[in-house]
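Please read the structure below before turning to the comments.
Missing here: one protein chain of the complex. Every other protein chain is in place.
This part shows subunit A:
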Amino acid sequence: MSHGDTIPLHPSSQSDIDEIENLIYDSVQSSQATVLPARPPSPPRASIPVSSSPFINSNIPPPSYQKATVSAPSKQPVPAVLPVSSADFSTPSGGDARQGISSDAFGSPANTLTEPVWDTVKRDLSRIVNNLKLVVFPNPYREDPGKALRDWDLWGPFFFIVFLGLALSWSASVKKSEVFAVAFAMLAAGAVILTLNVLLLGGHIIFFQSLSLLGYCLFPLDVGALICLLKDNVILKVIVVSVTLAWSSWAAYPFMSAAVNPRRKALALYPVFLMYVSVGFLIIAID
């Protein structure tokens, strides 16, 4: 009700207004419940409904205006649904803040920024670690490799590429900036080109998923570069680089080969191997 409103409402319009409000609340509540199933939680993570909203577990059929098709953007008020568990890259943890905004409306005390941020950070970090474990380390229980990097993220690759660039740049005695820039550009452009290569060979891989994969597979080379940084013995470097190179290629193999036609596996894998070999040479040759 606005402040200066002194016109008395007609009794029937008051009931209409009440009805409209009820409709709004009903639709808000029912659609709150349905948004959670619309976003399938990713396999490694269990959904722990944490939010205080009572509507999360109900299975009310979606309101008529909510499209359930995969390609349609998922709609509707999300506020109560973003309990800390579910999900993807963006964060539920501010879900509390959003719930405050939507349900309490005016003057709800905003959650302290630190709380939601820490939760989000923890979740993103755990996703990075999960992806790393899934991609790089031997995992006999890994399911279909094509599906393993479902929640791709680019933070891991970013850190690994920067770390590799820094390690190479540190080892270089001259022209440090150029070394870093070249390493970074080569790795980033190389990942993009390798992905395009797979796509052009008629493979089925998602651009960002592949970028993420190739970035994570740099982890062994990072370890190798760190070791070479600490110990400057040529023979040791060659051994370390060969081992880590083999490890990187082995890590990338299942994902890349699953993505293309079997007859074109070699065409897809050879450039990946070539790129890792060139990075290996860069590590060995850095003086």
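As a working rule, a residue touches a chain if its C-beta (ideal position, glycine included) is under 8 Å from a C-beta of that chain, and two chains touch if they have at least 3 such contacts; residues count from 1.
Convention: contacts and distances are computed from a predicted model.
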{"item": "Candidate names \"Proteasome subunit beta\", \"AP complex subunit sigma\", \"glyoxylate reductase (NADP(+))\" or \"Golgi apparatus membrane protein TVP23\"; UniProt protein name, chain not shown", "value": "\"Golgi apparatus membrane protein TVP23\""}
{"item": "Residue touching the undisplayed chain, where the options are A:A181, A:L196, A:L236 or A:A285", "value": "A:A181"}
{"item": "Residue in contact with the excluded chain [from A:W152, A:Y216 or A:F255]", "value": "A:W152"}
{"item": "Residue among A:L132, A:V162, A:L199 or A:A246 touching the omitted chain", "value": "A:V162"}
{"item": "Absent chain, residues of subunit A that touch it", "value": "2-4, 12, 15-16, 19-20, 23-24, 27-28, 31, 35, 39-40, 64-65, 70-71, 73-79, 88-91, 94, 97-98, 101-102, 105-106, 110, 112-113, 116-117, 120, 124, 146-147, 150-152, 155, 158, 162, 165-166, 169, 176-178, 180-181, 184-185, 204, 206-209"}
